[in-house]
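All protein chains of the complex are present and in place, except for one that has been dropped.
Right, subunit A next:
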Amino acid sequence: MSKPARRRTTLAVLAGMTALSLAACGNEDPAAAAGGEAAADDIAVAASDDACDVASSELPAGVHQFTVTNSGSKVTEFYVYADGDRVMAEVENIAPGVARELRVELPAGEYETACKPGMIGDGIRSALVVSGEATALSQDESLAQAGVDYQRYVQSQTGALLEQTTAFTDAVKAGDIEGAKALFPVARTYWERIEPVAESFGDLDPIIDGREGDQAEGEDFTGFHRIEKALWETGDVSDMGPYADQLKSNVEEIVARANEVTLDPLQLANGAKALLDEIATGKITGEEDRYSHTDLWDFSANLEGSEAAVQALRPYLETHDAELVAEIDERFAATEEELAQYRSGDGWTSYEQLTQDQLRGLSDSITALTEPVSQVAAVVAEK
């Protein structure tokens, strides 16, 4: 825990350094720079299982701090969304009884705040109006901003990934079968949301997320799915300790690397499409989580990750192809609606319980969504 904890501290408190390093790369980074400025205020957010009370609904443009306190019984998340659910800022994985801070620079505009108790769905929303002079970004600026925005998203996911993976591996090592089973799809949610980033580290992805049978001769079967197999197939994790340690340390490594990555706009566009391809090839087939059958958790996470990547590009896309943005919005909504039929409690229906017709409905919606998302790359490249 010590290493990742230090990293989070570094990001949260010394974000000014991030700004410096990015500036050195030639990027303007107002969001990261915001971390260096004193926030003008501290807006309380009272989150529970059925409420999300934000102390202010009108703010002046500038840097603001939100302190989110979770008084509910479920883990929650807090988001500040711009139009089209573009994530301006978010804090993940707020456990019951815990308070977390979020600092964000908000230009003038209309926003929505959302708490997501149980970490799923659209969340409990409120309007947030930020007044002041709106500044229009140039074309290059809005594309550069997309990379920065998405990096912020990745960093919020990696933090939660590390925490939940640690909780998962701790449960495995403690022999807590039911606890580990419950944490498995939760930890994977954060992994699946940023999978294209993780996969860009070709050496780590196979040992963290490889499926049985994918290994070259002489390679061991390791990672999430090795432990998944033990949990669901044999129910015996007594020999999983080394695999748990290795998984945790590999996730630490990939988190450290992922936090340093800024994707360019074309990589973002391709990543958004790649996540949909993941759904079509791995989740709809039930291949990904073949022992636990928690594939719909991964499906949902891939979908959210794809939408985050597209939405990071939204300001640019809206000025260059508003019709495409509208179509993508419609199809994301349709896919979410299709998927929402299979919510079950705080999670998702087991893959095994889905009928062929239901799978076909999910497949059709992903096929329909992929067509317009696949066109984003060309719009970005037109610049």
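We adopt the following convention: contacts are C-beta pairs under 8 Å (C-beta built on N, C-alpha and C of every residue); 3 or more make two chains touch, one makes a residue touch a chain; residues count from 1.
As a working rule, contacts and distances are computed from a predicted model.
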| Among "Electron transfer flavoprotein subunit beta", "ABC transporter", "Deferrochelatase" or "RagB/SusD family nutrient uptake outer membrane protein", UniProt-listed name of the chain not shown | "Deferrochelatase"
| task | Out of A:178, A:203, A:217 or A:323, point to the residue that touches the absent chain in the complete complex. | result | A:323
| Sites on subunit A contacted by the missing partner chain, in the whole complex | 266, 321, 323-324, 327, 330-331, 333-334, 337-338, 360-361, 363-365, 367-372, 374-375, 377-378, 380-382
